[in-house]
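Structure below; questions to follow.
Apart from one protein chain that is not included, each protein chain of the complex appears where it belongs.
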Amino acid sequence: MNPFKRSPFVIIATTLVYIFLYAPIVGLILYSFNASRANVTFQGFITQTSDRVVMDGSLVVASPCGAFHWYCDLAKNRDVLEAAGNTLSIAFTATIISTIIGTMSAIALQRYDFKLKPFSQLALYIPIVIPEIVMGIGVLTLFSQFFGWLNNALALSGDARLSLGIFTVTVSHIAFMVPFVTLVVQARLQGFDKSYEEAAMDLGADEWTTFRRVTLPMLLPGVLSGALLAFTLSLDDFVITFFTNGPGSTTLPIYVYGLLRRIITPQVNALSTVWILIVFFAVMAIQILQSRDAKPRHA
Amino acid sequence: MLKKLRENKALQGTFLALPTTLWLFVLLIIPLFLTLIISFGKRSPDGGVIYTFTLDNYIRLFGYETNCANGQSACFDPLYVQILWRSLTLAFNTTVIVISMAYPLAYFIARAHPQKRNTYLFMVLIPLWTNFVIRVYAWMMLLRKEGAINIILGTVANWLGIDFVPLEMLYTPGAVLVGMVYEFLPFMILPIYTSLEKIDNSLYEAAADLGANPIRAFLRVTLPLSMPGVVAGTILVFIPVMGTFIVSDILGGRQVILIGNLIQRQFLDARDATFGSAASLILMVMTLIVTYFYTRKFGFGEEIVAA
Partner (left out) sequence: MANSEFAVELRDVVKRFVTPEGGEVAAVNHVTMQIKNGEFFSMLGSSGCGKTTSLRMIAGFEWPTEGEVYIEGKPMGHTPPFQRKVNTVFQSYALFQHMTVAQNIAFGLEMEKASADEIEKRVKRALEMVQLTGMERRKPKQLSGGQQQRVAVARALVKTPDVLLLDEPLGALDLKLRKEMQLELKALQQQLGITFIYVTHDQEEALTMSDRIAVMSGGQVQQMGTPVEVYERPANQFVADFIGESNFLEGEIKSLDAKEARVFVPALNSELVGIPINPNLVNGEQVVISIRPEKIRITDKNANAMNLFHAKVMNTVYIGSDTHIYIDVGGKRLKVLEQNHISRLDPNSFYQVGQEVGVMLMPENTLVLKKD
């Protein structure tokens, strides 16, 4: 019973902050229905008359999508689709690899003592405490120097020359995703009772069978939320991708950034809205997984 | 061989941790060393790196310029020091503003009904997980001369009968500050919430029982106990603000240059990897110093992990 809970100051401040948090997003979504191609001012919501829409007050454009005109436009945009494809494939690959090696290192750090341990722990902390840009230019430097040397040494030319692309982006993503996966799985491991595994071995299962039939199933919610976290990190990443991408490996954030420096139509807003919705559902999935992850009670 | 693996627990641990450690060694440790080495190098005419040892880049960063405007051979150009200073003050200001906005919200959520807390948190999380670039773009739209804020202000002004000239909000340091605050606000809300939530209700009751009015209870009990969260949040805000370049790029235009922009331009426009590396290292050193002193004084909490 705390009088502060109802303090008007707190309530007003809270409301204002929430408004602050959501105003830009609401604006973003509203403008995705903007009846204006230049998207400079808001010309009102797109209204539909049969299969045509009114644009910029007077221009009439044929559009079967009505109010969702810009979304359809978006769907026809080849560059966006390619960027989306890249983003997803990079995220998938990076997630799978970082989840596997991240889970392995979480188990190692949580349960074993070995000479390499302090070094591993340090390496895992670094991406969290240094600014992303430092890591970004670091990998860029690594790749440019290494590829440059390799290209010269093997006298490669043209298409055979090693350069930045999907490979470099993926590999760099894994590097900054692994610490997060490790952290999440380690947290889950902390409460994990070793006796389950001992029971399995006691009943005749060797190490690999124990892991497969007992440890992994019980660890799965933690591993999955680690994987989901890693996945969204990769989807969202800008800085690292910015420094390691090349032609043909553009991801969505990079694409949007590029657009912002050129022409902005409400298509960008449509893209943003779709993006927000996808993230919304992903976050919900994480929450549901985490709540099902609660430890079982002993009756 | 399998038997050897079974007997030696340390070997098992090494085996499991090896892939990650190798990966990070190649893609994190080596690049950092490379950055260090290159920062002592010279820029070759075609934009590459000449490996040598010279402190030129660092000297230049701290003001000693050999390319003087008035033809002198050596002079003091505070340009880069100004950039460093600007980044520091921006990070500091952002952190202070973020704390003052995040605290009431975190407090509200922590003291709300347990079943509603997750919903409130969820509402904080959604903007957080929306893409960085998109969030910046959203502010760009709001702050423009023809943007929503000006429209609203204009409407209110008209209604009050006051003359209104649309504000030039975009491409100013203020815009960058607002953008930074917006980007990193959730990173402060979560840790503060976590440490506030841990405070047992009975502590408030005990304080009241012992005669403390709500304000004193807050100052003497709540605030100190929530410090770990504030510290964690500060680290989560201060460090990224120092290094971000998108916000200043999009919302500040060419007017506001921070370390992040400097580094970005050196690598991409000026193609001087050596100077950029030096700047990057200075950035890293500064953030490490800040982190070190902070955690030394306040401790490194699990609030960061929770966030």
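Chains: A and B, in written order; residue numbering restarts at 1 for each.
Going forward, a contact is a pair of C-beta atoms (placed from the backbone, for glycine too) under 8 Å apart; a residue touches a chain by one contact, two chains touch by 3 or more.
What you see is a predicted model; the values in this text were computed from it and never measured.
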Of B:Arg6, B:Lys116 or B:Arg216, the residue in touch with the unshown chain: B:Arg6
Hidden-chain contact residue, picked from the options A:Ile96, A:Leu116, A:Ala187 or A:Ala205: A:Ala205
Contact residue for the chain not shown (choose from A:Phe119, A:Tyr196 or A:Phe211): A:Tyr196
Residue, one of A:Met104, A:Ile166 or A:Val214, that touches the chain absent here: A:Val214
Touch list for subunit A against the chain that is not drawn: 193, 195-196, 198-206, 209, 213-214, 217-218, 296-299
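As a convention for this text, only the chains that are shown with their structure count from here on.
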Distance between chain centroids, defined by C-alpha means - subunit A, subunit B (Å): 18
Residue ranges of subunit A touching subunit B (in the complex, touch as defined): 1-5, 7, 9-11, 13-14, 17-18, 20-25, 27-28, 31, 40-42, 101-102, 104-105, 107-109, 111-117, 119-120, 123-124, 126-135, 137-142, 144-145, 148, 171-172, 174-175, 178-179, 182-183, 187, 207, 232, 236, 238-239, 243, 252-253, 256-257, 260, 268, 272, 275-276, 279-280, 282-284, 287
Contact set on subunit B toward subunit A in their complex: 6, 9-21, 23-25, 27-32, 34-35, 38, 48-49, 101-102, 104-105, 107-108, 111-112, 118, 122-127, 129-135, 137-142, 144, 146, 148, 151, 182, 185-186, 201, 204-205, 214, 217-218, 235, 239-240, 242-246, 250, 260, 263-264, 267, 273, 276-277, 280-281, 283-284, 287-288, 291, 304-305
